[in-house]
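Right, I'll just put the structure down here and ask away after.
Subset of chains shown; positions unchanged.
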Amino acid sequence: MIKVGIIGGTGYTGVELLRLLHTHPKVQVAAISSRSEAGQRVDEMFPSLAGQSDLVFSLPDDAILDTCDVIFFATPHGVAMENAGAFIEKGIKVIDLGADFRLNDKDEYQKWYGLEHTQETLLAQAVYGLSEINREQIKNANLIANPGCYPTAIQLALKPLIAHKLIDLSAIVADCKSGVSGAGRGANQATLLCEVSESFKAYGVGGHRHYPEIKQALGLLSGENIGLTFVPHLVPMIRGMEVTLYVDLLDADVDVQSVFEQCYKNEHFVTVLGVGKVPETRNVKASNFCQIGVQKAPDGNKLVVMSVIDNLVKGASGQAIQNMNILFGMDEDLGLEQIGLLP
Amino acid sequence: MIKVGIIGGTGYTGVELLRLLHTHPKVQVAAISSRSEAGQRVDEMFPSLAGQSDLVFSLPDDAILDTCDVIFFATPHGVAMENAGAFIEKGIKVIDLGADFRLNDKDEYQKWYGLEHTQETLLAQAVYGLSEINREQIKNANLIANPGCYPTAIQLALKPLIAHKLIDLSAIVADCKSGVSGAGRGANQATLLCEVSESFKAYGVGGHRHYPEIKQALGLLSGENIGLTFVPHLVPMIRGMEVTLYVDLLDADVDVQSVFEQCYKNEHFVTVLGVGKVPETRNVKASNFCQIGVQKAPDGNKLVVMSVIDNLVKGASGQAIQNMNILFGMDEDLGLEQIGLLP
């Protein structure tokens, strides 16, 4: 059994790790820490575990964490940056669900996260954990930067087009929609049910932290500079993310459907839907799957690519577990076999 | 008092007309018809009216309709086409909330609605009832084609830009989102709560009936051909519509915010939000207002315009009443004074 430690387990990605790992046959959650909740039973905070777990929140510096094989950081930015190194030195693998090791350029990190990046050496060795893109590097990583949710959905949607150089990279439009759980579990007037239910809006139009991550990732995929317009929106639902991408095809005659199907035919977690099918977030709810649909627009050479994931699974905790499976040489879908919760 | 008749009153636009007209100080609903429900009390079907109305559904050919000053058609397409003429001949004004008189070209109508247009003469005299654009023609109309919801939100969002020739008209992207009430009140597996709640998806990607209406309307506004990519999405909420438009500015230095504010400074129902503000559908819920926000994107010369309406009010029954007010020389906001229902 692989011993797992979770640092910062009181948010939604923390409890989602617990939920998914609960049915993982080769993993034992040895410890979960929370500075504020240390000493409290985990099932007091998350009664979905009542009767199923005797875990108690420990302090983040509890020695039990040093006995783990892998540590998941499910913490606000800055925490993993300061604390990942100590685990790695002890030979413990680290998977950071936060943003501390996603941006290669420490200045970009400081610009977007308002914090100086103090761990350049670690940053240099971190592997960006988009499983379907960086699988080989992930196998040998010591430190994995688990991608953001929007970047995951967008990269999977564009990878086949970029790999085959089929689109104009200077004017990509990404109109993105996320459920509210992406905003976290902290007390916040802006995400009260009465403030966001029965409503729809864009947000972060002036600048969202996933913007530089997406540009960097697409730039690395293509080897070119990317022109990106990225507008996230908030959907009145708990889970789920849909991205609708508008790109210009360089060659209007290419069989885009086949390109997508070919690209993902061996990927367990990415499903290309049939011609004319449109992905719905509910079909991947509570699962690690990504479903993609492509459609040519009637005017001009616009292509519309739509991709859906569960922001808490493939967009966070599920992909983190997928990366752990890769890291430890296990079947990639262990603990992640569940299909979407429908209805 | 103006005597109003409603034909086809069992759907959502019908009951919304009843709700709004209930507080209109100069209107009396004289009759509401439904072939299937004739004889039933209206408050049996819509208990929000219990104790407040003694209306009974009449047959569509009931003579009482001939005593009305204005008839609203809230019917499936085809019905107004066949029946509007008889009222107009009797000097009764007709406002069609459906699509029968929106498309100027009868072939386009047949192509998108699968029905031959049999009333070319009527079609030629119909006035497209987007109040803020065609106010003068509406004043003297006999037959008003009330616009679709998406076309309303999009035209109001683009009018200032088109009027000042500020954008490239060949590649407009309209990423649109609607609440479920737009799909109507008929029994339909696809819009069951369990099928659409807690989910998000695009629909009609291959072709939506509002597409030709939008192209025609923007073409008339600009005098040019329009290149349009239009992708509607379904939001898990009852009411509300948001459109996010991506357009290329011809001159990146223009003060777009001022252009919008100037354009709408005298319009009661269109509000341009301050710099950096983003419209939310809830702020116009159950009201006739449209709120608009504009934002330049960081890359290239993309401009993002966001516009929200309540699809059942400004997108249907409210605009129909606004048009009636214009038609009868009343204050344009009579019966439409309500602000958004928040929360």
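Going by the order they are written in, the chains are A and B; count residues from 1 in each one.
As a convention for this text, a residue touches a chain if its C-beta (ideal position, glycine included) is under 8 Å from a C-beta of that chain, and two chains touch if they have at least 3 such contacts.
What you are looking at is a predicted structure, and each value in this text was computed from that prediction instead of being measured.
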Same sequence throughout, 2 chains drawn here; counting the entire complex gives 4
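The criterion applied here is as follows: only the chains that are shown with their structure count from here on.
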Chain A on chain B, rotation in degrees - Cα superposition, rounded to nearest 5:
180
Centroid spacing, where centroids are CA-atom means, of chain A and chain B in whole angstrom
39
Please name which positions on chain A make contact with chain B in the complex.
170-171, 173, 175, 177, 179, 194-195, 197-203, 205-207, 211, 227-229, 231, 233, 235-240, 242, 244, 246, 276, 278-282, 285, 293, 295, 297-300, 302, 304, 306, 308, 343
